[in-house]
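Got a structure for you, written out below as structure tokens; questions coming shortly.
One protein chain is absent from this view; the other protein chains keep their places.
Chain naming follows the written order as A and B, and within any one chain the residues start at number 1.
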Amino acid sequence: MKLHHVLESQQFTVPLLMELFDRTRVMEKIVARGGTRDWENKVMTTLFYKPSTRTRMSFESAMYRLGGKVLATEQAQEFSSEVEGEQLEDTIRIVADYCDLIVLRHHEAGGARRAAAVSGVPVFNAGDGAGGQHPTQALLDLYTIYNECKKLDGLSVALIGALDQGRTARSLAYLLGKFDRTKLYFIAPPEMQVKQDILEHLEQHNVVYELASSTDKIIENVDVVYQTRIDRARLHGSEIDLTSYNIDKTVLRRLRSNAIIMHPLPRSVEIASDVDGDPRAAYFRQTRNGLFVRMALLTMVFEKE
Amino acid sequence: MKLHHVLESQQFTVPLLMELFDRTRVMEKIVARGGTRDWENKVMTTLFYKPSTRTRMSFESAMYRLGGKVLATEQAQEFSSEVEGEQLEDTIRIVADYCDLIVLRHHEAGGARRAAAVSGVPVFNAGDGAGGQHPTQALLDLYTIYNECKKLDGLSVALIGALDQGRTARSLAYLLGKFDRTKLYFIAPPEMQVKQDILEHLEQHNVVYELASSTDKIIENVDVVYQTRIDRARLHGSEIDLTSYNIDKTVLRRLRSNAIIMHPLPRSVEIASDVDGDPRAAYFRQTRNGLFVRMALLTMVFEKE
Partner (left out) sequence: MKLHHVLESQQFTVPLLMELFDRTRVMEKIVARGGTRDWENKVMTTLFYKPSTRTRMSFESAMYRLGGKVLATEQAQEFSSEVEGEQLEDTIRIVADYCDLIVLRHHEAGGARRAAAVSGVPVFNAGDGAGGQHPTQALLDLYTIYNECKKLDGLSVALIGALDQGRTARSLAYLLGKFDRTKLYFIAPPEMQVKQDILEHLEQHNVVYELASSTDKIIENVDVVYQTRIDRARLHGSEIDLTSYNIDKTVLRRLRSNAIIMHPLPRSVEIASDVDGDPRAAYFRQTRNGLFVRMALLTMVFEKE
């Protein structure tokens, strides 16, 4: 299927997701046998306007396992500071001549779309602003659920954390809404509950959801717990007690035996480290899946050229 | 022809320039078919004492398209801050052992020459200080003129901007002076006009030039308009109106149909974005040529070893 720019998770139809996940499984095998040299003449640029070393390294590792080469900067912000009125568009036009694909991390929502409009090569959005998208994270999250639960229909998923700001949880909710009989639980302190726009979207697509301020009577019934981090800076002067949202050994005992715990990482205190050894703790498998999903996306784009 | 260090544009004789440009054309074809692996055992270091991400990426992309590998730092300044009295010479001696070629960006004029004096491998000057040289920029500028105008003799070229500080415009003037019947127009506010040293050089080489403070009666008669940026910080408290130096649709109408507009980029307001679509706007082709020229230089050096 056709794939060029990767700008937002909504652009992925269910058939395209299934093709991506089939390829992702192949990539897992390719990495296990030491990678390939098939794409050794390809050059990928990681053009980051702010550092995000984990994301950058995941993309770069994906490119290396495919045999390719990497141009990198985490200081692209320098471009803007250097010249008053410097346009992202000019930078993209120039950088596109140096490579076969641009992975862009920009600080403004819509940055990836503006880049794609002028780029001579495919653009992958690796995060564009707090209100923006980070589609490859959502794709690796969905792949992880698929790989762990062996299905994407009929799943109950609890999303926990500062859901008003959580880009990853929002994007995942959009993607899960594409599948049949999904049930979503948004669990957050009331002042950090998920925003109206996403609820409207879910209603339009007949996705069943529930809002809650506690994990009680929910967490024991879900297939997936998607935990996220709450920025402590938001709690200053607040009465909110976050410890009830943490996942620890006590919560583990309430979880189904075949449920999984996910987290986009990095984590702070919201998942206790003694949870790591439990087989249901899927968050390190999840980050590893990021490598395979990104490899799969890269091959889909390179093959179409 | 022999090529080892690339330190300043003046070192290039006309025959060497012609060899370089012949090779540059070959590189264009090599990139079009996906690059080569001929130089896969070569390692190039980009040793930058201050960030210049576009220049760095252009060199690194050139090396990748040749199949080679890249060691990179934009924080070489750290070397100097780490140790009182740390010598550039010691750093070069060490780094030369790690690679086959050093691309150096230094903050002091003469830095590249000092490096070349002790380096065990070829040194390419990627800019050394405000008063220094940036020869590969001048070479790609000249190649662009050659490629667009199909000749280098008998050309009329208008250089516009803060010419007292503009390293690129100065270097290009030197190179153009090597060709027959060149006519140069230096167009700048009087307080930013080109300095005496370059005018003396041109007189010694019998190059015809003219100084002007306006594009009137000039811009309609030239083959090449070389626009550069004027740092707004220089205008504080000044009466200078720079808008008359800008290139926009109005100026386009005055230009010859076969003239070209160049700019070393990045630009600010001095070329309006609605000029970009005009076929005479050559500045994005110009940056792309940087890739091919740098590839050609690298092969010339690697082949001689």
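To be clear about the criterion, a residue touches a chain if its C-beta (ideal position, glycine included) is under 8 Å from a C-beta of that chain, and two chains touch if they have at least 3 such contacts.
All figures in this text were calculated on a predicted structure; none of them were measured in a lab.
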Residue, one of B:Q10, B:T36, B:T73 or B:Q165, that touches the chain absent here: B:T73
Options A:H5, A:K42, A:R93 or A:R229, residue touching the unrepresented chain: A:R229
Among B:M57, B:V95 or B:V207, the residue in touch with the chain that has been omitted: B:V95
Positions on subunit B where the hidden chain makes contact: 40-41, 43, 45, 69, 71, 73, 75-76, 78-79, 82-87, 89-91, 93-95, 97-99
Chain not shown, touching residues in subunit A: 34-35, 37, 51, 53-54, 56-58, 60-61, 64-65, 74, 229, 232, 265-269, 273, 284, 287-288, 291
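The rule is simple: only the chains that are shown with their structure count from here on.
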Relative orientation of copies subunit A and subunit B, as a Cα rotation angle in degrees, nearest 5: 120
